[in-house]
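With one protein chain held back, the other chains of the complex are shown just where they sit.
So that you can tell them apart, the chains are marked A and B in the order they are listed, and the count of residues begins at 1 in each.
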Amino acid sequence: MIAIQADAIMKHYGSRAALFGASLAVRAGTIHAVVGENGAGKSTLLRVVYGETRAEGGQLSLKGRAVPLGTHAPRDAIAAGVGMVHQHFMLVPTLSVLDNVVLGREPRRGPFVDVRRAAAEVAEVGKRLGLEGVDRPVEELSVGEQQRAEIVKVLWRGADVILLDEPTAVLTPPEVVALFEVLRALRGEGKTIVIVTHKLDEVVALADETTVLRAGRVVGEFAAGTAADDIARAIVGGTPPVDAPAALTPGDVRLEARDVAIGRAVRGVSLSVRAGEIVGIAGVLGNGQSELMLALAGILRPDAGTIRVGGRRGHIPEDRHARGIILDFTLAENLVLGRQRELAMWLPPLAPLARAALARGRVVPPDPDAHAAELSGGNQQRLVVERELGRPGLEVLLAAEPTRGVDIGASAWIRARIREAAAAGAAVLLGSSDLGELRSLAGRILVFYRGRIAAELPVAEATDERLGAAMLGLSA
Amino acid sequence: MTRLAIALLVAVAVASALILLYGESPAHVYALLLARTWGDAYGLGQVVFRATPLVFTGLAVAFAFRAGLFNIGAEGQLLVGSFVTGIVGAALPAPVAVAGSLAAGALAGALLAGIAGALRARFGAHEVITTIMLNFIAQALVLWAGREAFFLPETVHTAPVTARLASLGAGTAASTAFFLALAAAIACHVFLYRLRPGFELRAFGASPLAAQAAGISAGRTIVLTMSASGALAGLVGAGTVLGYKGYFEEGMGSGAGFMGIAVALLARNHPLAVVPAALFFGTLAQGGLAANALVPKESIEVIQAVIILAAAGRAR
Partner (left out) sequence: MIDFFLQGLRISAPYVLAALGGVVGERAGVIQLGLEGMLLGGAFAATVGAEHAGILGGLAAGALGGVAFAAIYAFVALRARADQVIAGVALNLLAVGLTRYLLKLIYHSASNSPRVVGFDTSAETGAFLGATAVAALALQVWMLRTPAGLRLRAIGEHPDAADSLGVDVLRLRAAAVLATGLLAGLGGAWLALDNHGFVDRMSGGRGYIALAAVIFGRWSPLGAAAACLLFGFADALSLGLQTAQTFPRELTQMLPYALTIIAVAGMVGRSRAPRALGVRWPP
């Protein structure tokens, strides 16, 4: 039986086609992977199936029943037994797991929510997935637990088709392994799983069938057992670029932190980075690494400890939209942001200054008067990287998630720029949730756990297993 | 532009309904309204007179908004500003009375708004609530101080100022204060778009986090912006105290603070556009008075509110 059959799906955002005649056929009782680059349209396709994004054209049928796409909404998908786990969790942080699960379909007793019945049912589903304590507020849950809460939500609603959008992006390697076990168990119960990802090894490990999207079109459909290289070629439409690590010889210490403490997030961290050295930071989101980066960048003031930054500092902030750029500002204005004090009180025309930088950063469009909101994510990040790295005399570079949500071309360019900066003598501290990225750039990797450095591994010893264990605080 | 057109269309529809309810002909009222405002020199002068405070308060709201701050307290700021302008203008010798009293008025407005800024910066208290409360407090304070010390016996106004701003003639209440208002609009524009602190202010308004990452201090920006905004509102006395009455009187300029929100909204918070927007609302106010014999001038208050409501809507 076919659980999902989508054909010729069309969706535009402005003039950009997110989906251009994309299709998806998922057999019931299988794990089906949808892969592709950032911006290939994977998530959009999933949201169309779930009814969250309205397609402009195409056909969709769920379990053999045609669905009118013009009015398709999440409640229709839910009614058809389809549930979705979003990349950015759709959980109300102040409410308990229980409240989140039953929201919108609350069991009633008279005019009230039947709390007892709800608690029993939800706890039962939670137990199957290894989630205890369903009366805890969601904001007290770990990321892995929140994801399970999302799956509980879907299962409690009686879904037998589960859509997961980039479920592993926020997880540590051991959590990924655990998630895959859960997914396989669900397949064993006869559920259908659709998983969107951009990580090939996951596809190979898990999927019965794989659909590859590129630029909104389906460019390949593969059965289990296909070689990873074949799928990779389909994803990028050619041979993928290979990162070549360069040997670096470290010099003097340029960046140093001693016993830094920030609220409850950072509890005594000491580290030092030498000129020409790239040091990586790994850790599950929320273990203090973000706060430490902000403190090193001079944005957060530590409660205790000292920070020494020797020379000019560049900072690629973790959240590009919040701290890196101003969407309502022009590209020229964005390029002087943070360096405005170097300009005269009476500002010079900014556009001429910006043109060269936009060309160096290969920002498209290279128009100084365009607004940052008009740029794709990759081009926004190119602008930030060019602004922070493109100035002479850079001595310290703080890069937090420099390639997150960025297409492969821009990612490769950004990594190359970071390597160049180190080769030119900058001390680089690189935070990333992409362990592969850390290994390809850094000489050693610091693992954060609960506000402290739980482990320091030379890159040669930084296997997924060891990093993952340290990220969960399991070993030293 | 379409948004503006829709707003005006809705306003005209509501206005017509209000006029019809009163048994008058809308066409007749509109004709009268136009004739008594832009129809002759006197009407035009009165429009300019009524627009002058609105330029200052419109600038006050727009300027603060550029930093992402809502100054709903222009009403109180213009009140203390005008009051202080009246007192200082009466106390200083004629040659320095105008400059001195305006500076004092601006300072008073800045102080009142600065309190709201400091409360936001220090405690995170939202400026919308605090500025509204400060409006009530300013009202009570001015009344108290006036009665206790500054109002002439048996009156609700202060002693006459020693020097005034020149009238624009035609028997109107308009004065050179209007040119001061124009200068303020240009100054705001230059500050925001040509000077470095203006760049920092706009950066903070567009994204406080990004501004912080760029080394811009949130607290400093909030306090200074609110103070500058209050100073603009505190200059309203130029037109009313120095340009028209020659003294401060209880209730003077009331309403102009809230209308400043409408002006700024219509001008999309652009300092230069504040001037035509203020002239538009000045026309409505003056025209409403002229038509008062036919329809109560309160209908103009309704129209103004309707314009804000309609213009505040956003395209999806």
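The rule we apply is simple: a contact is a pair of C-beta atoms (placed from the backbone, for glycine too) under 8 Å apart; a residue touches a chain by one contact, two chains touch by 3 or more.
These numbers come from a predicted model, not from an experiment.
Q: Which one touches the absent chain: B:L111, B:I132, B:L195 or B:L209?
A: Answering carefully, the residue with contact to the hidden chain is B:I132.
Q: Pick from B:W38, B:F70, B:F150 or B:F179: which residue touches the chain that isn't shown?
A: B:F70
Q: For the chain that got dropped from the picture, name the residues of chain B it touches.
A: 18, 21-22, 70, 72, 119, 122-126, 128-130, 132-134, 136-137, 140-141, 143-144, 147-148, 258, 261-262, 265, 296, 298-306, 308-310, 312-314, 316
Q: Mind listing the chain A residues that contact the chain we can't see here?
A: Residues touching the hidden chain, for chain A, are 52, 73-75, 78, 84, 86, 90-95, 99-100, 102-106, 108, 111-113, 153.
Going forward, only the chains that are shown with their structure count from here on.
Q: Nearest whole angstrom, what separates the Cα centre of chain A from the Cα centre of chain B?
A: 48
Q: In the complex of these two chains, what residues of chain B are touching chain A?
A: So the residues of chain B touching chain A come out as 194-197, 199-200, 202-203, 206-207, 209-215.
Q: Considering the complex alone, what residue numbers of chain A touch chain B?
A: It comes out as residues 297-299, 315, 317, 319, 322-329, 333, 336-338, 340-341, 343-347.
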